[in-house]
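Before I ask anything, let me first share the structure, which is written out below as structure tokens.
One chain of protein is taken out of this complex; the other chains stay put.
Chain lettering (A and B) follows the sequence in which the chains are written, and residue indices restart at 1 in each chain.
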Amino acid sequence: MNAGAFLKLFARNRLAAAGGLILVFVVLIALAAPILPLQDPYAQDTADKFLRPFSDGHFLGTDHLGRDILSRLIWGTRLSLVVGLVASFGAAFFGSIIGIVAGYFGGRTDNWLMRGIDMLMAFPYILLALAIVAALGPGLTNALIAVAVVNIPFFARNIRGVTVTLAHKEFVDAARLSGMTDIRIMLSEILPNVLPVIVIAMSTTVGWMILETAGLSFLGLGSQPPVADLGSMLGEGRNALITDPHASIIPGIMIFVIVMSVNLMGDGIRDALDPRLRSGALTRPMARTLVDRDAVPEPPANPALLDLQDLRTEFRVGNRTLKALSGVSLEVRPGECLGLIGESGSGKSVTALSVMGLVASPPGVIAGGAVRYAGQELLGAPFSELRELRGNRISYIFQDPLATLHPLYTVGDQIVEAIQAHRSTPNAQARARALELLNAVRIPNAERRLGDYPHELSGGMRQRVGIAMALANEPDLIIADEPTTALDVTVQAQILALLDDLRRDRGVAILFITHDFGVVAQLCDRVAVMYAGRIVETGPTDAILDAPAHPYTRRLIACVPRLGEGRRALHAIPGLPPAVDDLPAGCAFAPRCDKATDACRTGEITLAKSAANRAVRCLYPEGDVA
Amino acid sequence: MTSTLRIRDLDKRFGGGRTLFGFGAEKPSVHAVQSANLDVASGETLGIVGESGCGKSTLARMIVGLLPPTEGRIEIEGQDYAERAGKDPAAFGKLIQYVFQDPISSLNPRKTIRQILEAPLKLLHAMPAAERGARIDDLLDAVNLRREFLDRYPHEFSGGQAQRIGIARALAAAPRILVLDEPVSALDVSVQAQVLNLLAELKREFELTYLFISHDLAVVEAVADRVAVMYFGAIVEMAPAEKIFAKPLHHYTVLLARSAPTVGRPLGAPEAEDAELPDPLNPPPGCAFARRCPAATEICRRERPPLEENGTQHLVACHNPAR
Partner (left out) sequence: MGGYILKRLLAAIPVILGITVIVFLIMSLIPGDPATAILGSYATPENVEKLNRDLGLDKPLVSQYFIWLGNMVQGDFGRSFSLNRPVLDEVLERFGATLILAGTSLVLCSIFGILAGVISASRQYGLADKAITFVVLIGISIPSFFLGMMMILLFAVKLRWLPVSGMYAIYGGGDLPDLLRHLAMPAIALAVVATGVIARLSRSAMLEVLRQDFIRTARAKGVKENRVVWRHALKAAMVSIIPVIGVQAGFVLSGAVYIETVFQWPGVGRMLVTAILTRDILLVQGGVVIVAACYVLFNLAVDVAQSLLDPRVKI
């Protein structure tokens, strides 16, 4: 990220900018202390002690020795800022070195360094600081050393954590194979990636360090009279707190203002540097996807079990709109298995999640179309009705079963919850039903597995649990979003066979999302092919695989290597799928298609019926189906 | 046939040792790779197939010197390299390079493509700045990337493009052997085919030897001359590609081939029992596959079958090979 983008992001955060401005103002005044027309901060005048603010000649009054508070405040601020910054840089420097070395080398080096750091962390930090000050004697420099030392573990731990992740990244291995030495890798590969973390850690601790040193001075262990930083001013003022509160309130407010502005700025810096925040990913998804559509399409005369009409789902990130779905229509009939196939970014998963309003929102918005289950429109339905359907009539199976099961609840509890979310079933009965379900998905030792946590099961077993949960309320439709992609082939084969048996036994319809034609061929009755947020072809599985009508379908099938064809060159599709924030007019596949003409690049191409039960979105469909 | 790469009894254990400064109980250890033997001829593509956890990536990382083996020898063009593994990867760098599975995370996000490609030229070949520019242009041409990409950062590239950059970086070292660790499994099928075809061209152009690691049987079949199948840390079958696919001898290979979802073959449960991998911390005594094997007999549960020749150039580790 360049400096301009950083400043822009930073300035967008108004609070951070305000904090930055205040801090700049305070720093400028502190820097200018020697040239400002201030009184001597040490000049005592006991006759004029404890003058109130706005007295003649003493704008902020005087302290217990009659010294000018304004002058002492500015000089004290100067001192506090310097001490806080130096302590912070010191801690960051030594902490980062320890963290990077420990994280990069790992093993024994890591072990010993971190044991040492753990020892320091075993102290409540002020005890360590007090011990250091006790040994070195009270004084501002010693307080600074104490505060810096005490904060080294914070940096060391943070930086080590980040470095460990980085050190296991493949680019570090690649650098090693490029002939780099360890020191070079740490300086040129690790450090640039760790630097933002160091800056963030510093910006969030500077305020803290200023507070800490002020605190030690407040206790009389930091700056020694007559020199005063803000903390010792506050400490001296405390003796006359009740009679002359202004002598403590003024430095107290100053500390507060400095620390607050530093914290505001620190938050701004963190937000601007943290890439997750930049992409807006650190927002929590709401319970259902936002719907922002102008009109609801007319209901079809004879809606299927699940009927999607012209569904448009977008991701609104900043001022960019990514059109993940640009009008998806499809229907699933009772008991049928429809395969929805496409490459990554084609919108197949977004389609699946849009049905029950599970697209993460923000940034997801359903901008148009309708979703109907047994004739009932879902996008406009009240949340309570939608929730009633979720997991009850329409349930989901997701891709990665480790991430999709709650890590801290047992498998049994999670299935029981799925049942009890929709039926008030007594615990014992729900548990018996959960056991029945685990047996139905052929989990060995089901009784014992009920009490297991997800991490105690293998990937295949976890996905069986996911399936059991989806079956808990005898749904009419299961939406399976790449349920076997994360599994090994032999396990995938088991899960697919299981799904096929279950759907035939129970008559449940399946919307099966996948990128694999082999899976579609084996499991699905019908298939819909997606490209760049649209369905480009749909029809019975066999018919489409035998004679694909859309050039994309044909070439996609052709470029998948198939077992039993020996060594050969593959039929690649040149180019890349279009970015969904910049879709071309006309057919999105035209730039990669060898049959494209000018007509393909203009106007709307409709999904037209081509043969029995088949439809294709192409002006020049393949073969004789046209 | 000359062996460019020769591996003898290569072994890797993770963990082990004792807790509490050597006084406590022995820590559990995992035998990730069990005495692997390989000979790769110059100009050959050896495919290594296996499922997650079978040790194929550990094997690959040992071969390029990123991981020191527990035991065994690695010879590249007649020189013994196992000693230097993990200590001086640069010694390997000029002979053998690695292409990573995740193309994006194999590129440092804070370096431009030019910086990434220059590193091996500078550090391995001490090439002067004047020559580097021309060499980098050649590399980009070789992987079909445009020159204006040079000053961009990795996040601006798609997976397929990033993988081409990763391949260009590996080629920059002018190695004899490329270890390709699942180079296309993170890519979409349409891009997968592009990269596979590119790899085939490069191999011809630069007379490379490939070690191609994948979990996808079909992909391996499309690129490999010879195939080794790994299961639970050991090579269980190795043979020329056409043989292993026409007539697999190990029951695991059979299962693997049958499990791959294929157009035109009906879905059938390939395994009666819902069996999975054995516990790596507590491996069974005999053949690791015995519990899932339809042909397992008593001896399989007791004795580990050695990898032996069964027909010309066809090695298999099985007491009761498939017929």
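Everything that follows uses one rule, which is that a residue touches a chain if its C-beta (ideal position, glycine included) is under 8 Å from a C-beta of that chain, and two chains touch if they have at least 3 such contacts.
The model shown is predicted, which means the values in this text are computed figures rather than measured ones.
Every visible chain touched by the undisplayed chain in the complete complex is listed here: A. Within the full complex, the residue among A:Ser329, A:Thr404 or A:Thr553 touching the omitted chain is A:Thr404. Summary of contacts with the chain left out: across A:Val101, A:Ile152, A:Met180 or A:Val259, the touching residue is A:Val259.
Considering the whole complex, the residue from A:Gly161, A:Pro192, A:Pro225 or A:Pro285 that touches the absent chain is A:Pro285. The residue touching the chain not shown here, chosen from A:Pro41, A:Pro196, A:Gly215 or A:Gly412, is A:Gly215.
Shown as candidates are A:Ala92, A:Met114 or A:Ile132; the residue that touches the absent chain is A:Ile132. Panel shows chain A; residues 115, 118-120, 122-128, 130-136, 138, 207, 211, 214-215, 218-221, 234, 238, 241-242, 245, 248-249, 252, 255-256, 259-260, 263-264, 267, 281-285, 287-288, 356, 358, 360, 383, 387-392, 395-396, 398, 400, 403-409, 417-418, 421-422, 453, 455-456, 466, 469, 472 of it touch the chain omitted from the view.
Heads up, the rule we're going with is that only the chains that are shown with their structure count from here on.
If you average the Cα atoms of chain A and of chain B, the two centres end up 32 Å apart.
Of all the residues in chain A, the ones that touch chain B in their complex are 169-171, 173-180, 189, 192-193, 343-344, 442-444, 458, 460-461, 488-494, 496-497, 500, 515-519, 521-523, 545, 555-557, 559-574, 576-577. Of all residues in chain B, those touching chain A in their complex are 51-52, 61, 64-66, 89-90, 92-93, 97-98, 100-102, 105-111, 119-120, 123-124, 158, 160, 166, 169-170, 172-173, 188-194, 196-197, 200, 215-219, 221-225, 241-242, 245, 255-271, 274, 276-277.
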